[in-house]
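Following this message is one structure expressed as structure tokens.
Every protein chain except one is present and positioned as in the full complex.
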Amino acid sequence: MSATKAFWEGVEHLFKKTFTLKHPYQKRELPDGYRGRHLLYLDRCTGCGICAWICPEKCITMVPVTNEKAYPQNPEKRFPQYWYVRCCFCHFCSDYCPTAALDYTKDYDLAEYEKELIIWSPERLSKVPDGYKGYRTKFHGWAGVDHVPSTKEQ
Amino acid sequence: MSTLDLNVGPQHPGSGHMRIIVRTDGDLIVHAIPDIGYVHRGCEKIAESRNIIKNIPMLERPNIADSSHLNWSYIQPIEDLQGVEVPERGRYIRTILCEINRIASHLYGMAIMAGIFSGHTTMYMFGFGDRELFLDLAEMLTGARMTFSFFVPGGVRRDLPKGFKEKLLETLAYLERRLPEIDRIFVSNPVFIERGRGVGVLRKEDAIRLGVVGPVLRGSGVRFDVRKDSPYGAYDRVDFEIPTFKDGDSLSRWLVRFEEIKQSISILMQAIRDIPDGPIARKSPIVIPKGEAIGRVESSRGEINHYIVGSGSDKPYRVKMNTGSFKNLLALPFLLKGARIGDMPIIYGSLDYWPVEADR
Amino acid sequence: MTDAPSAQEQSIATAVKEQLGSVVEEVRYDRKGRLSLVAHKETIREVAACLQRLGFDHTIAVSGADYLAEKRIEVVYFLSSYSRDDLKHLVLSLKVHLDREKPSLPTLTPIWESANLFEREAHEMFGVIFEGHPNLQKLLLQDNWDGPPPMRKDLTFPELA
Partner (left out) sequence: MSADPQKESQNLSTSREVSAAPGIWVGSLRDLVERVARIGPLKQLINWSRIYSLWPVHLATACCGAEMGAMMSGRYDPERFGMQGAVGSMRQSDLLIIEGTVTKKMLKRVKVVWEQMPNPKYVIAMGDCACSGGLFHDSYSIINELEKALPIDVFVPGCPPRPEALLNAVIKLREKIRREEVYHR
């Protein structure tokens, strides 16, 4: 009797909707505010280095940018560079950023054949991914500049 | 009498990263010595060199299936020391995330025990499939699937997003339809019941003596749950039961998880109904004052405590993690002694042992 | 958050104090649901046996802490109860101060078996010797670890900033 019961359960599932995503062709819509890779607004970043201070993994280094454009808010042209094999995607850097120069994107596909290719320069970070609508608009209340000591250990 | 020593692991068709040295006589286990430490990463030492915010992602990594509870257990003593009160809405959001996480983690545990350790691939697919829906909910709220880093001293990082309530209720309704199906296929399945019943019996007095926690404890008939007995967050404002089973065998430990999912559904329903408006976080300093505190949080693998000694600067002087799996580890050699070697995977699976959490 | 102890906690504190008498100085109330007392190394067994009789039937944790400036190592037993309902919400920390050079104390594993693995860990991480422990072996560290116990404060690793 129970054998037929088990068989019936199997047959029932034949006619149910499949759960599998056909992954490379069919993608699930990620929610707003998904913590993927960062987006850097070069025209907002002041190069203060708070992101590099709060990063738990020392994944961020501040590097000079060598393009022709002038950034009045950042005369030294020092911007964060991410080494994504170290990044844990906690996005404390985005939350702490006092000028909202860092934002969340839904880009998670960062796999590479070589480890060196996973270093993201400021220019590469400033590229806007497809379908980006902008998430971080207001300052997050919990993090504050008053947490930052006057002498930053970088 | 001739005995045979077996080395099980660290690579074995279970969850891995643990070695059990088993001495067998025929197929009876004479004694078993667990050899852990394959994932010992020195969290406690690293935590002394980073400030309290930087420690949040690191100290939740030991158990990523259960990360919000570890996070809360780390934040709780810091808030005690700083004297920061979490706003009411923040407490409710924490409770909601923790219960979502508990359901996901229990589905994981059920899937691992029934799916991998006793070979019912169906349960593996059911458990992991339904778990995905709860990870989606958590992802909608926090922005990450498993490693939320969501609780900060003083509150939470984000408010509930738009449409979260509807999606939560929809998912809970789905799971409520789904649980009878799991019940039909597994709980009343003679094959599955025979694998678990009377296997690895931990009696009540042994459970108390060994100090086991979580579903292992409640499976042995001890009525203890930190959420009820020492309430934190919004757990004193919601109404729920503590499911206990008297037998103390592997099946009852599995069933405790199954029943706790039902209780978590009820807690989520009440929490999302009663959630008040207001601020989600209160500003807290980054300095951790001198003193010491211990937190108590009921994770899905049992009670976890972080013992924190403050240093007066932004770095803790000492962080000690006491996780559920480490406390349950003492029960493993006790249960394996005298069991059959074929029952070893079931006993190991029924503890829902998370090696990374035990090794830290 | 130093609020006053509840009547129940007060009564437990007095009961503990009464039982132990002159062996411990005082039972301190830290915060809600947290009591602590400091015991001496010589009398720790008596204190533990007495606390167990009172209903503290398991340790939820045993932790070590290295106070470099004060030249002592502290071992803390966190006790709680499953069998007595009025003790379930309570965590009693039983502290022992040890000499930093040669830290040793009699093991409490015969009294609380749940302390077994925690004591092994404290031995490994702080070098505390628990006299009479059934199995005081290496637990977490790698096989060829030959350095001093890693959680000692004077041991710093070059990588750690």
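In order of appearance the chains are A, B and C, and numbering begins at 1 in each one.
To be clear about the criterion, a contact is a pair of C-beta atoms (placed from the backbone, for glycine too) under 8 Å apart; a residue touches a chain by one contact, two chains touch by 3 or more.
Because the structure is a prediction, the values reported are computed rather than measured.
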{"item": "Partner chains on view for the chain not depicted", "value": "A, B, C"}
{"item": "Residue touching the undisplayed chain, where the options are B:H17, B:R253 or B:K320", "value": "B:H17"}
{"item": "Which residue of B:M58, B:I78, B:I182 or B:I346 touches the chain not shown here", "value": "B:M58"}
{"item": "Option touching the unshown chain, where B:I53, B:V152 or B:V356 are the choices", "value": "B:V356"}
{"item": "Hidden partner chain, touching residue among A:T4, A:T20 or A:T66", "value": "A:T20"}
{"item": "Hidden partner interface residues of subunit B, rising order", "value": "10-13, 15-17, 37-43, 45-46, 49, 57-58, 61-65, 108, 112, 124-125, 128-129, 131-132, 135, 145-147, 356"}
{"item": "Interface with the undisplayed chain - residues on subunit A", "value": "19-24, 27-28, 56-58, 83-89, 108-115, 118"}
{"item": "Hidden partner chain, residues of subunit C it touches", "value": "141-143, 150, 157, 159-161"}
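Everything that follows uses one rule, which is that only the chains that are shown with their structure count from here on.
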{"item": "Pairwise touch network: line, ring, star, complete, or other", "value": "line"}
{"item": "Higher-contact pair (C-beta pairs counted), A-B versus B-C", "value": "B-C"}
{"item": "Whole-Å separation of chain centres (CA-atom averages), subunit A against subunit C", "value": "43"}
{"item": "Distance between the centres, which are taken as Cα means, of subunit B and subunit A, whole angstrom", "value": "28"}
{"item": "Mean-CA-position distance for subunit C and subunit B (Å)", "value": "24"}
{"item": "Of subunit B, residues touching subunit A in the complex", "value": "50, 53-58, 129, 136, 139-140, 142-144, 147, 149, 152, 154-158, 161, 184-185, 190, 279-281, 283-286, 314"}
{"item": "Sites on subunit A touched by subunit B in the complex", "value": "2, 6, 9, 19, 30-35, 54-56, 88-92, 95, 104, 140-144, 147, 149"}
{"item": "Subunit C residues touching subunit B - in the complex, by the definition given at the top", "value": "1, 30-31, 33-34, 57-61, 63-66, 76, 78, 82-83, 88-89, 91, 93, 112-114, 116-118, 125, 138-142, 150-151, 157, 160-161"}
